[in-house]
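In this view, the complex is presented without one of its protein chains, the others remaining in place.
Labels run A and B following the written order; every chain starts at residue 1.
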Amino acid sequence: MTSTETPVRTSSAPRRAVPVRPFGRPPRPARTRTNLTLGAGRTTRVLALTVLAIGAVVWLLPMAWAVLTALKSDQDASDPLHWLWPEHGFTLKAFSTVWERGDLPLWMLNSFLIAAAVTVVTVLVSAMAGYAFSRTLFAGRRWLFVLTVAAVLVPPQILIVPWFQQMLTLHLLDTYAAVILPQTVAPVMVFILKKHFDSLPRELEEAARIDGAGHWRIFWSVLLPLSRPMLAAVAIFVFIGAWNNFLWPFVSTSDPSLMTLPVGITSVKDAYGVQYAQSMASAVLAALPLVVVFMFFQRHIVKSVATTGLGGQ
Amino acid sequence: MTGTPASVGRPALTRRRALTAALGAGAAVLGAGALSGCGSALAAGDSTVRLWDLFSGADGGLLNDMVREARPDMPGTRIERTVLEWGTPYYTKLAMASAGGRGPDVAIAHMSRLAGYAPTGLVDPWDLDLLAEFGVRKSDFADAVWSRTQYEGRTYAIPLDTHPFIVFFHPEPVKKAGLLTKDGTLDADAFSSPDTFLAAGRELAKASGKQGIAFGYATDTAQGWRLFYGLYRQTGGAFTLPAGGPAEVDVDRMAEVIAFMAKLVDGRTNPKRLDYAAGLASFTNGQTAMILSGEWELGTFRAADKNVGAAPMPTVFGTPAVYADSHSFVLPHREHPDEDHRRRTHQAIAALLKAGQIWATAGHIPAYEPITRTPEYAALLPQEHYKSAADHVVLDPAVWFAGAGSDFQNAMSQVLQQALLDGLAPDRAARAMVRRLNTFLAKPSPA
Partner (left out) sequence: MSSPHASPRPGLPALRRLFSPGLLFALPFLVLFAVFMVWPLGQGLWMSLTDRALSAHAPSFIGLDNFTEAFRDAEMWRALGHTVWFTVLSTVPLVVVALGMALLVHTGLPGQWVWRLAFFAPYLLPVGVVGLLWIWLYQPDLGLYNHLLDALGLTQYAWLSDESVAMWAIALTTLWWTVGFNFLLYLAALQSVPDHLYEAAAIDGAGAWRRLWSITLPQLSRITVVITVLQVLASLKVFDQVYLMTKGGPNNSTRPVVEYVYDVGFTGYRLGYASAISYIFFALVVLASAAQFFALRRREK
């Protein structure tokens, strides 16, 4: 199982559904909801805002510290006396050094290619299977579906050793295929998409069937277009999981030129030793893609987590 | 962290665009045949020799210099280094890469690790004829080190250096304490028994005005074992580890060594609770007059005190023995090695060995003896003063689970730490070590 499960994280493993209507409705004027939850009192409001602001500062502090360190010279970064403000001013040198070393862009590209491939394969394959379980009859359907749902329980961590052995047998260690393929098995996504297809009305496809459309036409031209928001939610979730996945890419690649971002920046060291400004510069650069994407697609990502995160129970 | 909640106005469009982009990228990947597994960097130019090593910091810089220096001796060959995290992570990655058959062309490995690598088929043997062609022969290496490169009559490692565990000292307080000989070297006689060693520590504490001898070991995964094993071998006690166990060791002598170590870090004349970094700091900032340390820290110490002195680990328990290890070159296993490329790799390694003078500046004793015989090497101080350590080196026991960065060293160091820090009685610590040893011996060998 896989990415979707974000095996990397400690938050994941979808299981049980809750009626969720996340952020779907048009935003109401903020005052209304504040009135509803906090009442009209001024004190409560100021108090809540203060707590919130403190929380946000505490949460943003580590990232701010990383950026600050990355903008220092190596000398200033390891100066215990001027720990907050650099003595010799700010510089972009750490960024240019790590970028020019060439590994980082390569790992980003690897991460992107691998996450994209995992996403495309997972979404397509899971949607097809979801369709099959929802809309067709075939021998062993029920039984296979029960098996799929049961497989949600299997933590990918316990498959690390056999996957490794398998890739060894197939002579695939240290290839993209080895990193990608095991991540594409996502029983949870099959389950979510099956339930999603179950919830779609059948009238449209019946009309299409009368027009002589086969299963593929119905799937591709009727159901998929109807399911775009759901597919987007699943795709985003799978992509984030694969982009951030650590354990399996870490185990399946030893060749630095095939490593993904999280594996590369932590495994490969600099010949000249640990330099904190550079270490933070690579951290910032590595964090940037998803954080920027989040800023632009906040609404979609939030929705994706809310719908997919619970595993559609 | 700035930005505006963009895209809120037209979610459908942006979503579609993002999806299209992702789909397009995915399709491109699939189209490019990435799934067929041709993405490996094995294709990296034929003239490139890919080298894995674990040298970061001063050593890492010097290896870069060596690669540059070696260039004329390996025309047309480029060495591409990959530096991985020292210790367990490095050996784990190396073993996994070798098992997969797509490892680097050549890698650095500690000699103490070879017992786990050669019999398991993770590394391939070197071709001595080929090396001789490039001017490197068996006779160029000390027998003590060379004997460890052998397995079933073949040579699985080419040693780059020997790096013993020695003592460093600040000459001034040591002189003040009367522990320096006339020619400026350490008076080894003053350290020749546990009692005199501890007495010398008290003198050093007096002379430095602070504390005597530093040893950083707390939470370290190797330091305790390094000091222990070197000292234990000085007692002449047996340390035989037959496959399957049990270990044949002298528990009394082990306890004796542990008792000595515990007194050495009593917290009165010498600092007690030092971890590795704190140990270095206490010596570089002059808190202590002497430190028990690997020679690889020479660069750090010299930066703090350009006159820093060094000597082989004194013989405290009768028989000269100095704990050491050796960085060596190994050939990660290949199913079907390319003859020409293997030849190129042999040439590159021969070239690197001959650039060993640069490596010696870091403090390591080059294993390729034509280097240590040169006047340039003799002029290196304090390296010249501890060169003799190479004559009495003891490496980790040659068993599959031992060696640098191994779980075994970690386990042994943990027990020692309980004795040194938490007051576990020496004899009980010794027995605990034997129990752990037997657990390791009982595990099936992967070979």
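In the analysis below, a contact is a pair of C-beta atoms (placed from the backbone, for glycine too) under 8 Å apart; a residue touches a chain by one contact, two chains touch by 3 or more.
Not measured: the values here are computed from a predicted model.
Colleague: Quick one: which of B:58, B:83, B:107 or B:122 touches the chain that's been left out?
Modeller: Of the listed residues, the one touching the omitted chain is B:122.
Colleague: Even though one chain is hidden, which residues of chain B still touch it in the full complex?
Modeller: 1, 5, 88-89, 91-92, 95-96, 99, 116, 120-122, 219, 221, 275, 333, 400-401, 407, 410, 414, 417, 443-444, 446-447
Colleague: Mind pulling the chain A residues that touch the left-out chain?
Modeller: Interface with the chain not displayed, on the chain A side: 1, 7-16, 18-23, 25, 28, 30-39, 41, 44-45, 48-49, 51-52, 55-56, 59-63, 65-66, 69, 77-78, 80, 83-84, 111, 124-126, 128-129, 131-133, 135-139, 141, 144, 148, 151, 153-155, 157-166, 181-182, 184-185, 187, 190, 214-215, 219, 240, 243-244, 246-247, 251, 261-266, 276, 279-280, 282-283, 286-287, 290-291, 294-295, 298, 301-302, 305-306, 309-310, 313.
Convention: only the chains that are shown with their structure count from here on.
Colleague: Nearest whole angstrom, what separates the Cα centre of chain A from the Cα centre of chain B?
Modeller: From the centre of chain A to the centre of chain B is 39 Å.
Colleague: Would you pull the chain B residues touching chain A in the complex into a rising list?
Modeller: Going through chain B, the ones touching chain A are 1, 3, 5-8, 11, 14-16, 18-19, 22-23, 25-27, 29-30, 34-42, 44, 55-58, 60-61, 63-64, 81-85, 89, 93-94, 96-97, 99-103.
Colleague: Which of the residues in chain A end up touching chain B in this complex?
Modeller: 60, 63-64, 112-113, 116-117, 119-121, 164, 167-168, 171-178, 180-181, 228-229, 231-232, 235, 239, 251, 254-258, 267-274, 295-300
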